[in-house]
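With one protein chain withheld, the remaining protein chains of the complex are depicted in position.
Labels A, B and C are assigned to the chains in the order they are written; within every chain, residues are numbered from 1.
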Amino acid sequence: MNDVFETLESEVRAYPRSWPAEFAKSSGAIQTTTDGKEYLDFFSGAGALNYGHNNPVVIAPLIEYLQSGGVLHSLDMKTPAKRRFLETFERLILRPRGLDYKVMFPGPTGTNTVEAALKLARKVTGRHHILSFTNGFHGMTLGSLSVTGNSMKRRGAGVPLTNTSVIPYDEYLDSAMSDLVWLERALQDSGSGIDTPAAVIVETVQGEGGLRAARAEWLRRLEQLCHRYEILLIVDDVQAGCGRTGTFFSFEDAGIVPDIVCLSKSISGSGLPMALTLFKPEHDVWSPGEHNGTFRGNNPAFVTATAALEHYWADDEFQNELRDTIAALHSRLEEIAQSVEGSCVRGRGLLAGLLFEDAEHATRIAAEAYARGLLVETSGPSDEVVKIMPPLTISSAELERGLDILTEAVRQVVRSPELAADA
Amino acid sequence: MNDVFETLESEVRAYPRSWPAEFAKSSGAIQTTTDGKEYLDFFSGAGALNYGHNNPVVIAPLIEYLQSGGVLHSLDMKTPAKRRFLETFERLILRPRGLDYKVMFPGPTGTNTVEAALKLARKVTGRHHILSFTNGFHGMTLGSLSVTGNSMKRRGAGVPLTNTSVIPYDEYLDSAMSDLVWLERALQDSGSGIDTPAAVIVETVQGEGGLRAARAEWLRRLEQLCHRYEILLIVDDVQAGCGRTGTFFSFEDAGIVPDIVCLSKSISGSGLPMALTLFKPEHDVWSPGEHNGTFRGNNPAFVTATAALEHYWADDEFQNELRDTIAALHSRLEEIAQSVEGSCVRGRGLLAGLLFEDAEHATRIAAEAYARGLLVETSGPSDEVVKIMPPLTISSAELERGLDILTEAVRQVVRSPELAADA
Amino acid sequence: MNDVFETLESEVRAYPRSWPAEFAKSSGAIQTTTDGKEYLDFFSGAGALNYGHNNPVVIAPLIEYLQSGGVLHSLDMKTPAKRRFLETFERLILRPRGLDYKVMFPGPTGTNTVEAALKLARKVTGRHHILSFTNGFHGMTLGSLSVTGNSMKRRGAGVPLTNTSVIPYDEYLDSAMSDLVWLERALQDSGSGIDTPAAVIVETVQGEGGLRAARAEWLRRLEQLCHRYEILLIVDDVQAGCGRTGTFFSFEDAGIVPDIVCLSKSISGSGLPMALTLFKPEHDVWSPGEHNGTFRGNNPAFVTATAALEHYWADDEFQNELRDTIAALHSRLEEIAQSVEGSCVRGRGLLAGLLFEDAEHATRIAAEAYARGLLVETSGPSDEVVKIMPPLTISSAELERGLDILTEAVRQVVRSPELAADA
Partner (left out) sequence: MNDVFETLESEVRAYPRSWPAEFAKSSGAIQTTTDGKEYLDFFSGAGALNYGHNNPVVIAPLIEYLQSGGVLHSLDMKTPAKRRFLETFERLILRPRGLDYKVMFPGPTGTNTVEAALKLARKVTGRHHILSFTNGFHGMTLGSLSVTGNSMKRRGAGVPLTNTSVIPYDEYLDSAMSDLVWLERALQDSGSGIDTPAAVIVETVQGEGGLRAARAEWLRRLEQLCHRYEILLIVDDVQAGCGRTGTFFSFEDAGIVPDIVCLSKSISGSGLPMALTLFKPEHDVWSPGEHNGTFRGNNPAFVTATAALEHYWADDEFQNELRDTIAALHSRLEEIAQSVEGSCVRGRGLLAGLLFEDAEHATRIAAEAYARGLLVETSGPSDEVVKIMPPLTISSAELERGLDILTEAVRQVVRSPELAADA
């Protein structure tokens, strides 16, 4: 048929190839197609929908704001919506965690905040080199791409990616605690050929690169190395932040304080585009307007962001519930993993994955899940991991239902006898 | 006072330094501060508010969409809102203009579409070099920055900007028709040292770089040169597009057909973040997912974009009215320019500027205008141009009132006797 | 036949394709092949043999030095041969010309001195960008290649050449005095997109790029611009220096004093590898060993260099004779040029060229000359110039004989009626 998506939209489109449905309505963890078919969502808008679809907590104030004639678009001008967001963010997020960060609005997407972080780190240190990690993902614009691992996406740059080097992520070389040895040795040796970097950029959980999660002690060791060599530590919390791993920032449990933090995706609480770059006050060396962007003042996003923070982060209740959801998820995932030879659980919190030895299994499992009404995607350089990322607000029943479907899909693909016995 | 904007927000903030007011409400061409003071808006959200603030044409369907539970955030998945946008854009914009473009959603900001355009041009041609123009502005991420002229913003990159060269824009060297001589000579000489570029990126009016407008014949000559040497022509219509110069695309009058077109800012019709990259079908060589971005499926923006296209671009009425507004503006600007020695009008359509010999005049005029309740900003490498960019939907009375304020501000600053006589 | 040059040597070899002879002996302006055929040399080892082949003035002391057991190879250690060279160079070259330069031995080739110059300019200024000129040629290593114009050679880099921009050389755009307008405008405009360069590198005569010679007033204007913007002026005198244009340095007549001067080719006086980098004392900011090179202490070359300076540059006699040789050459070249429609003389001193409208003519003329026993090569991006570069020491009779052959070759190729009439 003459479908405008196929005739008019570029070949670059990706998700519709796995998920050809047209999604019309959505609510919480459920998406409904134009044809009325329902899907359970373990994808959460690639991490931008931590509080579920069309959560009334954020939609109601948004509608109210639009009806009131509030300013929608304001670049970096002052508005009451922006003021309320800043005050709330400071009161509910920064101050309780003892984080003394300046807040920058770098433009509303993840790659905007990463580019701003890289620029700032270079300006602060006067150095040009940035270190990133194997299988890291940070965005599609030229600067972010230069710290991203995926070779297909890197080739898309069309020019050599420069001023960056890659080092092995935690447990990348399959030997506990050894992965920072190379970095440490290279930094201490003036003849190593690795120019002292301006910054190291790291994800605590690699959302796109295969769901590896760095251990807390590894993150602390990395922070120590950065301090010793006066290198800035940038945590890209675009996907792992905003509660995804069980705490607001994904690095809280490790007890580190990055020099720069990148937030986006779920910071608006609603799926509306928004991003922040946070950094220590002593690094706030920007000249006015040195970095800018038309859409850095997306007031509807400020409104929903404020509502989400007020509702979910004013006390411990949400985090406590989240802990239970995480425990439930991981218990079931471990069960599945143990039933399949060579598979294991990856990730942390509700940013989890199932790694399969046979890389094709993950793709087929995701397809089987879709056929059964569950949205899960794959992750990793060879799409070898099934990525499980339900809304943080998912109900216990929905979670179990989704995991039942997932279990069936796994069983269907790998025909695991243990799972078959359970069924 | 303990103002969160000063204590918490980064020093990078820029507009609040000239315009310290907090803007609470807005409607059409009027913005109202928290204190109830009204400002007439000749700034239009840096070009993102071509249809004015909170235009009911777009706000009403947006509220309705939110109330209906429609999908908000969908990456590049299919949704009815996206379908309607694509169909409407093809029917009302592309087809009537005979433009056979594929449509890409590169992420919701101007710099996203520029980065996507540069990547695509390099992939299509297999070349790495891009030519841009003096005083061009294309964005703040590393790729876009490398084709941007402003030295302060370039230094912000913290690394040398590579794989690009700059050539003089139309009339940059103050001698009619000569400015492409250098390009032509360099391209034809295999020993010139200018590597054959993948693409040339150009704004038909330089919104940030001082409001120079390229002549139609210069644009045609540029297109011819590109064709002769098989170089892609990219028009960055982020600021000049969506009706700003009097036609939907700013290049329509020149009669050229760029290989790639970048749109953002006013394409959503509402100030919500959205961007498109358009290109000829033969250049649609992307692999699926080779460029992506979380917020490329901002459905609220699709809804308002569709509403704006339906309302303003379904027939000629809006364009005809716009022609009158443009004529009225330029007539008054010429008057002002003639009254001030050494000043002149720049720009085209409602993307206009007043250049002053004494660069400080422009900044002081903008400050005087602000004091009198009019928002105009400056443009150009030395902020030597007062930039006049009212909503396309501004009423005749508002336009005249704004121009009266502007005239007073100019008179105040340059104490022009002719203007004084008028008063 | 099984010729080791074809079977063993790489396809990169170039001259043997035009000049297949094997040259066994040489003396002054004459080269003799293994087969006993004599060639008159208007090529001078690409400018490395300004005093002719095997000039006894330099060969005798060299043999003596070798017989005496003097140190041959010394890196940058002190030797009497190096001391004598430095003292002689200061006494006969620098001091009489009022040039207060420090002398660096950067390694023995042209590209070594250019790379050293670029590094020093960047270190002195803290800037990264270098400007070079259309059709410039500076060498084959990565830094030198990045300021070289020829596209075939540039592609050989295999990576994008960065941190450089090209600007038009004198009269490149065919309009007197206008060629620095672009540079001037770009430097004064902070939004031009041309980053303020560390240095401009220029040849006063473009030996490889087509024998254009810059006018003295253009060079002075260039020097003024460099001074005004605190940009270092590098003159690459590798080919045009050492007397080739009639004075020791090619920039003496223009009355400029470059910040850095690159010398190589004929500085050894014998064809032995040697190079110097000269710079103003205030720019001598090198750390010890920051640039090095094994063969920077080639003592046999110091011995022959000293002998050549003593013999030819101790008084004015050589320069006076040279003036006559230059006049004789140019008079005959003008005659030839006037006899061929669309041809003209290029170059300065004994670094001259004949440009032909039909680029193939030059190649064919060089081939005809070779067939008649004269070595001349072509130059320019399309090999459109016959390059005439006899030894500075050539006798009047040899010069005339060579020009007679050249005239015949031209006549043969273009069948010019005037030349035919003369014959």
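Everything below uses one rule, namely that contacts are C-beta pairs under 8 Å (C-beta built on N, C-alpha and C of every residue); 3 or more make two chains touch, one makes a residue touch a chain.
Not measured: the values here are computed from a predicted model.
A.B. asks: Return the single residue from A:R13, A:R83 or A:H129 that touches the missing chain.
C.D. replies: A:H129
A.B. asks: Tell me which residue among A:L99, A:L161, A:L225 or A:A367 touches the hidden chain in the full complex.
C.D. replies: Of the listed residues, the one touching the omitted chain is A:L161.
A.B. asks: Just one of A:A60, A:V181 or A:A371 touches the chain that is missing; which is it?
C.D. replies: For the chain that is not drawn, the touching residue is A:V181.
A.B. asks: If I consider the whole complex, including the chain that's not displayed, which of C:G149, C:P258, C:G271 or C:P390 touches that chain?
C.D. replies: C:G271
A.B. asks: If the missing chain were put back, which residues of chain C would it touch?
C.D. replies: Its contact residues with the unshown chain are 4-5, 8-17, 19-27, 31, 34, 45-49, 53-54, 59, 62-63, 66-80, 82-83, 86-87, 90, 102-105, 107-112, 115-116, 118-119, 121-123, 128, 139-144, 146, 152-153, 156-159, 162-163, 198, 264-265, 270-273, 277, 279, 284-295, 298, 300.
A.B. asks: Name every residue on chain B in touch with the hidden partner chain.
C.D. replies: Touching the missing chain: residues 159-160.
A.B. asks: Pick out the residues on chain A that sit against the missing chain.
C.D. replies: Residues touching the hidden chain, for chain A, are 128-129, 132-136, 147-152, 154, 160-163, 165-166, 168, 172-173, 181-182, 185-186, 189-196, 209-210, 380-382.
Operating definition for what follows: only the chains that are shown with their structure count from here on.
A.B. asks: Mind checking the centre-to-centre distance between chain A and chain C? Centres are C-alpha means, answer in whole Å.
C.D. replies: Centre-to-centre distance between chain A and chain C: 58 Å.
A.B. asks: Taking each chain's centre as its mean C-alpha position, how far apart are chain B and chain C in Å?
C.D. replies: Whole-Å distance between the two chain centres: 49.
A.B. asks: Could you give the separation in Å between the centres of chain A and chain B, each centre being the mean of its C-alpha atoms?
C.D. replies: Once rounded, the distance between the two centres reads 31 Å.
A.B. asks: Return the residues of chain A touching two or more other chains; collapse runs of consecutive numbers into ranges.
C.D. replies: Counting only residues that touch two or more other chains, chain A contributes 159.
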